[in-house]
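Below: one structure in structure tokens.
Just one protein chain is left out here, and the rest sit where they should.
Right, chain A next:
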Amino acid sequence: MTMPHTTAAPDATDVTPDATDATPDATTHPDPVIDLSTVTFGYTATPVLEDVSLAVDPGEYAAVVGPNGSGKSTLLKIVLGLVTPDAGSARLFGEPSRSFDNGARIGYVPQHADAAVGMPITVREVVKMGRFPHVGVRGLSDADWDVVDAAIETVGMAGFATRRIGELSGGQRQRAFIARALAGEADLLVLDEPTVGVDVESVEAFYDLLDALNEDGMTIVLIEHDLGAVTDHAERVVCLNRTVRFDGPTEAFLGSDAFARAFGATVGGIERAASGDASGGGDASGDDDASFERTAASGGDRE
């Protein structure tokens, strides 16, 4: 994990000695899977993301959380190379994200509303797409179909393989998209709010599946707004609201009030902190903010 370089701003009087922790041992990991460096991006003049630095190493399991409009989805687009940052750099597997085209290394599960679900297309045909980066213009071989069927089996959709995707419930459809990502046999799995509309039992099973994939060495990055699920499973939490508000191990995040800050005064009991510090932090650089949250995290632990 990488924390951004910290330069103490004059007004950041709360920055404590553990700001030095903010430059950890990232140099010992030679090739991060994802490497964002001081990324700034805006669809208009107002930046959606400001000075975001983030590195994810092979085998990590990181969750990006943040309120609506916090730039989570935009961050994902930059990570995946769908959008070019206005400033800063984004790299995937060591190559610039924008020009990275080895789709076989990335499995992507979109927000389920994105796809054309009115189309006459079966679950198996959807999952088949996961093999396209491997087969190019050729047809799928028997071995490819085996991978497809195994992926369908893994998400428990064998009974639905020949069903039209439009006939499925939201949760079943999401399983199909997860199977498509699995069929790609990727090194990196990127999921954009994968459990929206999925029933409770399936969510639990789904996270168990992610755990198992992660154990097998797959790098996982997901955007999630269900914090309970995130904190039960992810090793690392990145809390985003235009800038990185918190980036650290899940346990540290649990003890902190970074969540409340980033999400505004929506969590009971900490309105003061949210309205005072979060708005002030918005003007400071993201680096300072991140380290500030770390301070807050350790403070929270003591209480």
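Assume a contact is a pair of C-beta atoms (placed from the backbone, for glycine too) under 8 Å apart; a residue touches a chain by one contact, two chains touch by 3 or more; residues count from 1.
Rule of thumb we're sticking to: contacts and distances are computed from a predicted model.
Undergrad: Looking at UniProt, which of "Phosphocarrier protein HPr", "2-oxoglutarate synthase subunit KorA", "Zinc transport system permease protein" or "2-oxoacid:ferredoxin oxidoreductase subunit beta" names the chain we cannot see?
TA: For the chain missing from the view, the UniProt record says "Zinc transport system permease protein".
Undergrad: For the chain not shown, which residue from A:Leu49, A:Ala62, A:Val126 or A:Leu222 touches it across the whole complex?
TA: Candidates A:Leu49, A:Ala62, A:Val126 or A:Leu222; residue touching the omitted chain: A:Val126.
Undergrad: Considering the whole complex, which of A:Ser37, A:Ser89, A:Thr154 or A:Thr231 touches the chain not shown?
TA: Result: among the candidates, A:Thr154 touches the missing chain.
Undergrad: Provide the residue numbers of chain A that touch the chain removed from this figure.
TA: Residues 80-82, 101-104, 106, 108, 110, 114-116, 118-122, 124-126, 129, 132-133, 135-137, 153-160, 162-164, 167, 172, 175, 180, 184, 190, 202, 205-206, 208-209, 211-212 of chain A touch the chain that is not shown.
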